[in-house]
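Missing here: one protein chain of the complex. Every other protein chain is in place.
Here is subunit A:
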Amino acid sequence: MSLLRIEGLWKTYHDHAVLRGIDLEVAPHEVVCLIGASGSGKSTLLRCVNLLETVDDGTIHLDGVEITDVRADPDDVRRRMGIVFQAFNLFPHMTVLDNITLAPRKVHGVGRAEAEERARELLGRFGLADKAGAYPDRLSGGQQQRVAIIRAMATRPRLMLLDEVTSALDPELVAEVLGVIRELKESGMTMILTTHEMGFCREIADTVCFLDEGVLLERGTPGQIFTDPRESRTREFLKSVLDARRA
């Protein structure tokens, strides 16, 4: 059974349709990469899955239960997934350790000692062991984003949503964040990520989806999408991205 099932999803802002009938299934342990131009609706799709946006039509099922049901408890839904934002969104008034342990302690009822032990273990795994007591503004962008990923993982989510997690980073800091995502995949985490890093997308994704003006135009394996895209729009997009990289 699929972990996440999106059917006929529509989202509009005022008169502008951002998502137009999206269908997408994600199997357990699958890594789905969403690609497409800015404004194609990738981020909106992730925000809809996390219920940060209310959908205008269609359904989303998580573990076979509809989460877009009006009676569903959004807090309960969000407890089962983690989302990481482009701008990190760490809590600036809390140390790294408190950022990570806030949700486990206050939402999941884990004791302080246990929550901190897990947080330190995760920090150690991702090379941030010495940053536990630091405040976010003392960290580099790459370190902040790694903390944000650890914060989202600390509650052991079923599904991770990663929204342009490297776009706000200096080029030399991108690699360290991608390394963390690679580790996540190895640990079997189910993920949906949006990215502009085509090389990384090709390496990490099981499935690549190309979004164009709110429509999921094409989906396939990285090999198929990158070497032999069916749609001319996909081909144009990949060509423009590669040209930009060369320039």
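Just so we're on the same page, a contact is a pair of C-beta atoms (placed from the backbone, for glycine too) under 8 Å apart; a residue touches a chain by one contact, two chains touch by 3 or more; residues count from 1.
As a working rule, contacts and distances are computed from a predicted model.
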Self-check item: Among "Cytochrome bo(3) ubiquinol oxidase subunit 4", "tRNA 2-thiouridine synthesizing protein E", "ABC transporter permease" or "Iron-sulfur assembly protein SufD", the UniProt name of the subunit that does not appear here
Solution: "ABC transporter permease"
Self-check item: Which of A:158, A:202, A:219 or A:233 contacts the chain that the document leaves out
Solution: A:202
Quiz item: For the chain left off this view, which of A:30, A:116 or A:176 is in contact with it?
Solution: A:176
Quiz item: Looking at the whole complex, which of A:9, A:45 or A:83 touches the chain that is not displayed?
Solution: A:83
Exercise. By the contact definition given up top, give the residues of subunit A that touch the hidden chain.
Key: 50, 52, 74-76, 78-79, 82-83, 85, 87, 89-93, 102-103, 106-108, 137, 151-152, 155, 171-172, 174-176, 178, 197-203, 226-228, 238-239, 242, 245
